[in-house]
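One structure follows; several queries about it will come next.
Missing here is one protein chain; the remaining ones are kept as they sit in the complex.
Moving on, here comes subunit A:
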Amino acid sequence: MPMYKVKPVSPADIKIDLPTCMYKLPNIHAQGMNCGEHALQNGEVDPALKALEERQDEVLRRLYELKATVDGLAKTVTTPDADLDASTLSRGPAESVFRATADLDSLLGKDLGALRDIVINANPAHPPLSLLVLHALLCQRYQVLSSVHVHSSVSAVPPPLLSCLGPRHIDSYARQRFQLGFTLIWKDVSKLQMKFNTQSMYPIEGEANVARFLFRLLSAEPQDPVLATQMDCWIDTAVFQLAEGGSKERAVTLRSLNSALGRSPWLLGQEFSLADIVCACCVLRAGQTTSAPANVQRWLQSCQNLGHFDCVYPLLQ
């Protein structure tokens, strides 16, 4: 006989109104629970759970497909020349760069018999180094008529900036012999600006965005979307953290550059790309390249060896 007896506080068989909510847990106070518990502990799955899981997978897959279709649609609507449908992509090897000459008509619009002139307005206090590298690359692919002008809003510009696009082409008096025009105007602007076809195109602002546009003219964009995203990521890192960030952010970026370059000769792997151009220019502009990590220094040297960066070094003094 127990010493103390406590009177039951509540009757044992209360009628509980079970709520009809989404999830139902098995009653932990009920009998006959042991076999279920064991099953779970053994790794066998309760068939009800399995059905639930299957249903969830089905829903998620349908959701993913829907999202992919919408993304594809959005791309075809906003960028007429985008032919990439994200839902049908597969991880292929990155296309080798700089081999194909792009079809300028498809990229820049129909040739109406006039020189297609790309106009870039830049502030002489912040010369766009990556655009100069891209200009050198464009000159290798096409016949480019380059000219440098000083706008009346600027009173004087140091001589290296006037000759940054190289010597004047001998045939520069005959504009229609050239496929592309590259006009650089040193002007008192707050943000770098590119104008091409003012009737149908809004001006593009920001050195990184103009760099992306010019890179597309070289048709050397990586076709693999993962690589393309990585390239964009590196470009944004370079612009926002290397160029515009504080010394802490710069140090962090240099470290991540260092580790990325430890794995491969270029940032995106085996091929030189826009990411290397923009990052290298930002690193060079920030200065103190001698104190940069080892991989970064090796990579800068490789960039220089390519020859495209020759136009940049005279402007760094």
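The working rule: contacts are C-beta pairs under 8 Å (C-beta built on N, C-alpha and C of every residue); 3 or more make two chains touch, one makes a residue touch a chain; residues count from 1.
Going forward, contacts and distances are computed from a predicted model.
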Hidden chain of the complex, named as in its UniProt record, picked from "DNA-directed RNA polymerase subunit", "Aspartate--tRNA ligase, cytoplasmic", "Autophagy-related protein 13" or "Small ribosomal subunit protein uS7m": "Aspartate--tRNA ligase, cytoplasmic"
Residue of A:Ser10, A:Thr78, A:Ser152 or A:Asn305 touching the missing chain in the full complex: A:Ser152
Hidden-chain contact residue, picked from the options A:Leu108, A:Ile185, A:Leu242 or A:Ala260: A:Ile185
Which residue of A:Asn27, A:Gln56, A:Gln140 or A:Asn197 touches the chain not shown here: A:Asn197
Contacting the left-out chain in the complete assembly, out of A:Arg175, A:Lys191 or A:Arg255: A:Arg175
For subunit A, the residues touching the chain missing from this view: 112-115, 117, 119, 121, 147, 149-153, 155, 173, 175-176, 183, 185, 187, 195, 197-200
